[in-house]
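Below is one structure. I have some questions about it.
One protein chain omitted, others in place.
In order of appearance the chains are A, B and C, and numbering begins at 1 in each one.
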Amino acid sequence: MENLSALDPRGPVAEMQFDLIMLSTYVMIFVMVVVFSIYIYVLLRFRERPGDTHIPEQVHGNRALEFIWTTIPILLLLILAIPNVMDTFTLADTSAPTEGEGVEEEEEDVLNVEVHAHQFWWEFIYPDHDINAGQEMYIPTDTRVNVELHASDVIHSFWVPALAGKMDNVPGIENEMWFEAPDEGVYFGKCTEICGASHWLMDFKVIAVDEGTFSVWAENMAEPDPEIVEGEGEVAAQGREVFEGNCINCHAVGDEGGAQGPNMTNYGEREVVAGFLDYTEENLYDWIRDPDALKPDNEMPGFDESAISDDEMDALIEYIGQQRVLD
Amino acid sequence: MSNSSTSKKSVLWDWLTTVDHKKIGIMYFFGGLFFFTIAGLEAMLMRIQLMFPEMSFLHEQTYNEVLTMHGTTMLFLAAMPLFFAFMNFVVPLQIGARDVAFPFINSLGFWLFLFGGLLLNLSWFTGGAPDAGWTAYAPLSTTSAGHGLDYYIMGLQVSGAGTLMSGINFLVTIVNMRAPGMSMMRMPLFTWTTFVTSMLILFAFPALTVGLLLLMMDRIFGGAFFDVAMGGNVVIYQHLFWIFGHPEVYILILPAFGIFSEVISTFAKKRLFGYSAMVFATMIIGFLGFMVWAHHMFTVGMGPIANAIFAVATMAIAVPTGIKIFNWLLTLWGGRIRFTVANLFALAFIPSFVMGGVTGVQLAMSAADYQFHDTYFVVAHFHYVIIGGSVFGIFSATFYWWPKMFGYRLSESLGRWFFWLFLIGFHLTFFVQHFLGLIGMPRRVASYLDGQGLNEMNFISSMGAFMMAFAFILLVINVFVSRKNTDDVQDPWDGRTLEWATTSPVQEYNFAQTPLVRELDAFWHEKQFGDGRMKAAEPLDDIHMPNGSILPIIITTGLTVASFGVIYSTWSIIILGLLINFGAMFVRSIKEDHGYHIPVSEIKREQGEGK
Amino acid sequence: MSHVDPSAPLEGKPSKATERKLKNEARTQIVSFVFMIFITSTAFLTVASDVIPTHFAIPFILMLAGVQVVMQLYYFMHMNAKGNGWINVMLWSGMFVAALTVAALTVIIGETKF
Partner (left out) sequence: MADQHAAANQPLPANPEKATLEGRNKYLGFWFFLGGETVLFGSLFGAYLGLRGSTEGAPGPDELFHLDLVFIMTMILLTSSLTSVFAVINLKRGHFKKLLVWMWATVALGAAFLSFEIYEFYEYYHQGLGFTVSAFASSFYTLVGTHGAHVAFGVAWITTLLIRYRKSGITLSNAPKFYTAVLYWHFIDVVWVFIFTVVYLLGVGG
């Protein structure tokens, strides 16, 4: 799939890392060519031939050779070590954008996002915009994003291969990283630290949109249209009631509701349910009925028909589908 | 003092009580092979699950248990014991010793390994195996439900104690028990790597002991080491684990380096090129093994200075490793290379390991590692070094030393089939995994979604795994069908080192007279410049031998019972276990047992038969 | 053929030279002991008396501990005796690894970035 590959970098950080990967690959291919050539020559030239009984000369060693194959690798490693050290410092520098290397923004152009990882979903808090978003991280293009990583239960790791290498979400410790997306698009992200049974399903998306769209998104996320929040139309209004009766303790729409589960303000715009299932009414239905069957060990309880009848479920799904902020 | 007349006891009792390093070596071999098979089956389960996207062959929870047990079993219970098998069997012979320094502790070490391993695997039947990966990072490991992680902690604690004892035993054996003339710089390279490996064990395992102890404190006694709410810090566990864990991977590779050095020089019919450089490189690798652990933690947030330092230190390891590779190539250069199965594995090791080594250098680059870390790229890398290095080393040693250990030669033709299938299967399985990692497949995932471009390579990888499994079956068959190849087993490869100067099977006292060592490759030297037999360093005399003992098993049983008590937090069982354990230790310490002597007459008779 | 019986009591006296050496040793041990008591008390007083500023006290008492350990190892445990080369290698290697561990666990556990 597009935008999931570290080999197809879509931003300056991933590019920097891709360049390092390629540099090291070239150096390493050179090493392999040298070793393999000697190897193949030796095996062909010095194999035992039928009837050969000579005793080879018992050579002890050769100091000059030892010196050569100690020195040359050191030089090759220096070629890799120097850019690596420089990049390591560049990547760790989340203080403020530096001049050069395509990064020219002013400090106020930086977008700060706190990433909170949970078993098994992602929460994105935009402290400067008063936004709490679940599973999808909207960012404006061409803006440096400074990310602060947190974890609420076990260790997770935040990885968006096409934009930036990963950094761990460690409980009790605050990590930082940054990246930038010059192009609009959806960039796929995954958790890369084993975090329990549904580790493999802990996917998320970074969605880069143009500056204008982002400000619409940000405004509506912070203060969604009250009509939508209450549910437009009779069915949705009934859905809102179901939502208030069952969901709101953990899930918020706008600023109303708990934060144990992902924020649902823009749920209707999601492409997937639960981070990985195609957004269809059937999938949403299955998910609410029995989340554990789809994503083992996750925190969301199931709601059987005694809790939410099929009719109520239709209303709820209709209501959820209405929760959109971009149109 | 007991009598020398070895009254024939039952075979089973003999093996249960033996303190003979050769028998212990053989038990390590089969113990290791048993766990190797189990861990291999676990690998197959994983590859079946990953053959197609979104498979539900295994439940996610089961998958996590399988992956944890695969890693843990392979490293602690398969690879290390298999090396211990050869170390135990071969090292005393290579240095011309009658036995190891501590035969009793040697036996204790084996039983601790075995019981620890069985204890760990028992978790499958008691409600679920550990599921937090072989690294068992807190807090996933401290909060994991059920008792799986408790089994992990206690199983590794028990077998780790055995490993530490074995390490000390090898160290003292090599320092104190070398035959006259066997200076440190005349020791065969396998003995050298055993020595350095044992040093790594001595200094690495205590860190694991503490790491596991802290996990135990948190899980069982409510400690707060890794409980963030109580002020704990989860990174501490990662440091402790990797301060052990990185030397551990060198514990797994150095003995293989030793084996390849022996095999390559034997089958090239040449002295090892740059012997002293090889010894020096081994020591440097051992030293650097302790300096680089944090490269497993680049993404944990230590900061750029720490990352940069550990990155550069890690890269430095490529230098001594390169020295070794080139010295092996130059050993082959000008030689007369025979392609026996043992040597095929040694030769296949060179390119395979170089490929694992270069990805190691790539991983060492911290900035790029942010992309590699915890993806299938890493999985590919460490399988290239552990299979391409350690496992090839084990197979090479199996074919090389089999005649000495078991008195018959494994079939070369069947062995060749095994080799080629295994080699091709191995590269098929793991080469594609480099790319899987780079295009977005994290490691330790129970499955992957369709439509992300991961399907084809995962399928190829699984096919390769089937080939390896099939190849392994050929090895097992080989063990059974080759049993008639009992001719030419004393020195079938025109060996260079002292173990080939003994009879096959080796007498319980190894050497009737301690040999006098005059050169590196002592036996080769006598074959080239002497009469083909080792000179004796002492007159023929009675030989002192240690008595066997059942106590190691009793001590181990006690510890295992106590471990159960800990797992289920039951004080009565803990106390019962400790009583058995300390009781047996007490008996051991108050019972004077000075072994027995084999009289000259009997030795002469056996030597006569041996001719 | 006769073999040495390890359970037989050892008899007789050590040689004059050994006896002299042991006597000297006993004296050295007592002196070391007194010195160690002195060091420990100094460290104790450094902290207990509160007169010495902290930034000086910490390295000072750590140094005293170091001195005392070396005395234990070399005077009480005879690590410097002849033929103890490997023992020195192993013990100092152990201390080296222990020092690395302590440094890692106090410095790079993520709370402060370096």
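The rule we apply is simple: contacts are C-beta pairs under 8 Å (C-beta built on N, C-alpha and C of every residue); 3 or more make two chains touch, one makes a residue touch a chain.
Here the structure is a predicted model, which is why all the values come from computation and not from measurement.
Participant: Can you list the shown chains that the omitted chain is in contact with?
Facilitator: B, C
Participant: Using the touch definition up top, pick the residue from B:Tyr137, B:Phe203 or B:Phe399 that touches the left-out chain.
Facilitator: B:Phe203
Participant: Which residue numbers on chain C touch the omitted chain?
Facilitator: 1-15, 18-19, 22, 25-26, 29-30, 33, 36-37, 40-41, 43-44, 46-48, 50, 54, 57-58, 61-62, 64-65, 68-69, 72-73, 76-77, 84, 86-87, 90-91, 93-95, 97-99, 101-106, 109
Participant: Since one chain has been left out of the picture, which residues of chain B touch it in the full complex?
Facilitator: Within chain B, the residues that touch the unshown chain are 1, 3-4, 101-102, 164, 168-169, 171-172, 175-177, 202-207, 209-211, 213-214, 217-218, 221-225, 227, 230-233, 236, 239-240, 243, 586, 589-590, 592, 594, 597.
Heads up, the rule we're going with is that only the chains that are shown with their structure count from here on.
Participant: Chain with the smallest distance from its CA centroid to the overall CA centroid?
Facilitator: Smallest centre-to-centre distance to the global C-alpha mean: chain B.
Participant: Roughly how far is chain B from chain C, centre to centre by C-alpha average, rounded to an integer in Å?
Facilitator: 35
Participant: I'd like to verify one number: the distance from the centre of chain A to the centre of chain C, where each centre is the average of its C-alpha atoms, in whole angstrom.
Facilitator: One centre to the other, that is 52 Å.
Participant: Residues of chain A that contact two or more other chains, please.
Facilitator: Within chain A, the residues that touch at least two other chains are 92, 170, 173, 175.
Participant: Which residues of chain C are in contact with two or more other chains?
Facilitator: Each of 110-111, 113 in chain C touches at least two other chains.
Participant: Which of the residues in chain B come into contact with chain A in the complex?
Facilitator: Residues of chain B touching chain A: 59-61, 64, 131-133, 137, 139-140, 143, 228, 232-235, 268-271, 273-277, 299-301, 303-304, 307-308, 311-312, 315-316, 318-319, 322-323, 325-327, 329-330, 332-339, 347, 350-351, 354-355, 358-359, 361-362, 365-371, 373-375, 435, 438-440, 442-449, 451-453, 528.
Participant: How about chain B: which of its residues touch chain C in the complex?
Facilitator: For this pair, the touching residues of chain B are 1, 171, 175, 199, 202-204, 207, 233, 235-236, 239-240, 243, 290-291, 293-294, 300-306, 541-542, 544, 592, 594, 597, 599-600.
Participant: Can you list the chain A residues touching chain C in their complex?
Facilitator: Per the touch definition, chain A meets chain C at residues 92, 170, 173, 175.
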